[in-house]
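Only a single protein chain was left out; the remaining protein chains are all shown in position.
The block that comes next holds chain A.
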């Protein structure tokens, strides 16, 4: 067992957990923050996406003990125009992928602003180029939606990205 302190959504939590426990399980089972979802537990679906110091990560692949001292933000700690935009654009059906999509989109918008290119970025020299639909789709492709709400998710992100 390892004693760690995790900062989640602005407050500190003391935890006594086995070193192999993922950040996802720590959030869901130990802290009762079930807004972050588990779709595969192997880094393939993005349902578990949270922000660590503002960067998007798959929390199922992140050992909780390594995140001591980082600022974790989960869907419960997010108040962002994307949430409204998702509802309005119907970027969700069952809602199971939704927290991950929203966290991922927030992280993605920041990456784009910082000039991080994607596989479809044409000009690497131009930072902060236009975030068109192809860019959004490429950059969001780590977040699966089996309900197929992709069109709505892209328009919600486009709307908020302005």
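Odds and ends about this structure:
As a convention for this text, a residue touches a chain if its C-beta (ideal position, glycine included) is under 8 Å from a C-beta of that chain, and two chains touch if they have at least 3 such contacts; residues count from 1.
Basically, contacts and distances are computed from a predicted model.
As stated in its UniProt record, the chain not included in the shown complex is "Xanthine dehydrogenase YagR molybdenum-binding subunit", which appears among "Xanthine dehydrogenase YagR molybdenum-binding subunit", "PqqA peptide cyclase", "L-cystine transport system permease protein" or "SufE family protein".
Interface note for the absent chain: among A:23, A:47, A:131 or A:161, the touching residue is A:47.
Shown as candidates are A:72, A:145 or A:161; the residue that touches the absent chain is A:145.
Taking the whole complex into account, chain A touches the unshown chain at residues 18, 20-21, 25, 28-29, 32-45, 47, 74-76, 78, 82-84, 86-88, 90, 92-99, 102, 133, 136-138, 140-154.
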